[in-house]
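Heads up, one of the protein chains got dropped from this complex, but the rest are sitting where they should.
Right after this comes subunit A.
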Amino acid sequence: MSDVSLTVNGKRVSGSAEDRTLLVHFLREHLGLTGTHVGCDTSQCGACVVHVDGRAVKSCTMLAVQASGSTIVTIEGLADGAELHPVQAAFKEHHGLQCGFCTPGMIMTATDMIARHPEGLDEATVRAELEGNICRCTGYHNIVKAILAASQAMAKGSKGKAKQAA
């Protein structure tokens, strides 16, 4: 057992977990943050993507204890109260989800992608960057549309107030 201390969605949390506990299980079972999903459990599908110290990683392929000391943002941490994050709003607007299972990972990957491409995104880049996220409904077309729209909305709104993806 090890102590795991994290800052999750702005709150300091700590707990004790077996060293083999995966970060995704710590988030879901110890902290009750079930927005982060376990899809394939083999680091391919991306349903478990969260931000660890500002980088979108697969929480099924990282031990909770490895992350100890880090700052984590999960899907629950994106919205500002009742106001959706621009990427969430774009997924809603463009019907970027069908069954919704892959959506948390898609959105966490998208916010990272948008932050990494301040020059803007094009369709080919979005599709290449979604390499590690699988939608079993195959709803990629609208997911790509939503990410492009969010990227534009955030570029317009940024230069100031729009909350940057953590």
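Couple of notes before you dig in:
Here, a contact is a pair of C-beta atoms (placed from the backbone, for glycine too) under 8 Å apart; a residue touches a chain by one contact, two chains touch by 3 or more; residues count from 1.
Basically, contacts and distances are computed from a predicted model.
Taking the options "Urea ABC transporter permease subunit UrtC", "Glycine cleavage system H protein", "Anti-sigma regulatory factor" or "Carbon monoxide dehydrogenase" in turn, only "Carbon monoxide dehydrogenase" matches the UniProt protein name of the chain that is not displayed.
Checked against the full complex, the candidates A:Leu27, A:Ala56, A:Ile107 or A:Cys135 give a single residue touching the omitted chain, namely A:Ala56.
Annotation for subunit A: contacts to the undisplayed chain at residues 2, 18-20, 22, 41-43, 46, 49, 55-58, 61-63, 65-66, 109, 112-113, 129, 131-133.
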